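Moving on to subunit A:
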Amino acid sequence: MVRAGMFRLLANWRVALGGFVVLVFVVAALGAGWFSPADPLEQDLMLQLEAPSAQHLLGTDSLGRDILSRLIHGARVALAVALVAGILTALLGTALGLAAGYLGGWPDMLISRAVDIWSSFPPVLLSVILVALLGTGLHSVIVAIVVIDWTRFARVMRAETLKQRHMDYVDAAVVGGLKPGAILLREILPNVLPLFVVLLTLEMGIAVIVEAILSFVGLSLSSDVPTWGGMIAEGRQVIYQAPWIIALPMAALLALVLGLNLLGDGLKAELDPVLR
Partner candidate 1 sequence: MIVRQVLSRLLQALPTLVGVAVLVFVLVRVVPGDPIAMMIAPGASPDDIARLRGLYGLDRSIPEQFAIWAGRALAGDFGTSISLRQSVMSLVLARLPSTLELAVFATVIAIALGTALAVFGVRHRGRLGEAATDAATGFALSVPDFIWALLLMLVFGVLAPLLPISGRLDPSVDPGFVTRFYLVEALLRGRVAVAGDLVAHLLLPALALALPLAAMIGRVLKSSLAEEMLQDYVMLARVKGFSRWRIILGEALRNAAIPAVSLTGVQFTFLVGGTVLIEKIFSFPGIGNLAIDAVINRDLPLIQGLILVFALMFIVINLGLDLVYAALNPRLRHG
Partner candidate 2 sequence: MTVLDIAGLSAALHGGRPVLRDVSLVIGEGEVHGLVGMSGAGKSMVARAVLGILPAAVRLTAGAIRFQGRDLVGLDERGYRRLLGRDIALIPQDPLSALNPSRRIEAQMTDVMRLHLGLSARAARDRALVLLNEVRIRDPEAVLRRYPHELSGGMRQRVLIAISFACEPRLIIADEPTTALDVTVQQQILVMIRGLQRRHGTAILFVTHDLGVVAKVCGRMSVMHEGMVLEQGAVADIMAAPGHAFTRALFAATPRYDRPVEALAPVPAAVLADIAAAAQAFDAGRPC
């Protein structure tokens, strides 16, 4: 059964292509030390802004560092943030969304009002403030993303839970004598789970972007850790002399985000039992 399910999933080209792209980045990140042709931090001031060559496959940056190695090491940060921040955000937001949608009443009031207040902040500004507050570093980037983006899950999950709650099958469960906890976990949760998986992949893409934005502004990690956002910021300085320096990390960022979105889109279609 499980194997048949996997085959069907992979038959969907979105899932297959998106999954493949994400897998390439995961492998590159896990084997960063192994795949990198050079030390990403080693400067060579004689070789600044070199165009791609046999020695430096993707050229060098303004301090003469190998760009390919920096890209591969940057993938580690991007994926770590995507995974940890994505999952934490999803769990927090989903728990609050389910509670608001299923319990109604004052918990719903409280959570919905909090979502309202949160939505009144420009998210980029809020994340910048948070990282400024927590100090730079991977953990503060992750905390910032969780604190900002839980509302995305909470809002969608609340709406979906509310919709499911008004379906007749929930009434049928009440008449069948099921306890509220069992109704939530056994009846409603399986129906909102596909949405959770889809949102999770989308949220991972968003987390990657937010990390890049923070590094771009100069607030993510210390400057001796290569990040795509930091590379983009450096490339912005020399955009006229060496446009590939900004283009390469952008391409990496774009590919990973598109891969995650494609995967999410494909899963959305596959996980719906009625569409399938």
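Behind the choice of candidates: all candidates are chains of the complex that A comes from, given by their letters.
In the analysis below, a residue touches a chain if its C-beta (ideal position, glycine included) is under 8 Å from a C-beta of that chain, and two chains touch if they have at least 3 such contacts; residues count from 1.
On a predicted model such as this, the values are computed, not experimentally measured, just so you know.
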Practice task
Consider subunit A on its own, then decide which of 1 or 2 touches it in this complex.
Solution key: 1
Completion exercise
Per the touch rule, the subunit A residues reaching candidate 1 in their complex are 113, 116-117, 119-125, 128-130, 132-133, 135, 155, 205-206, 209, 212-213, 216-219, 232, 236, 239-240, 243, 246-247, 250, 253-254, 257-258, 261-262, 265
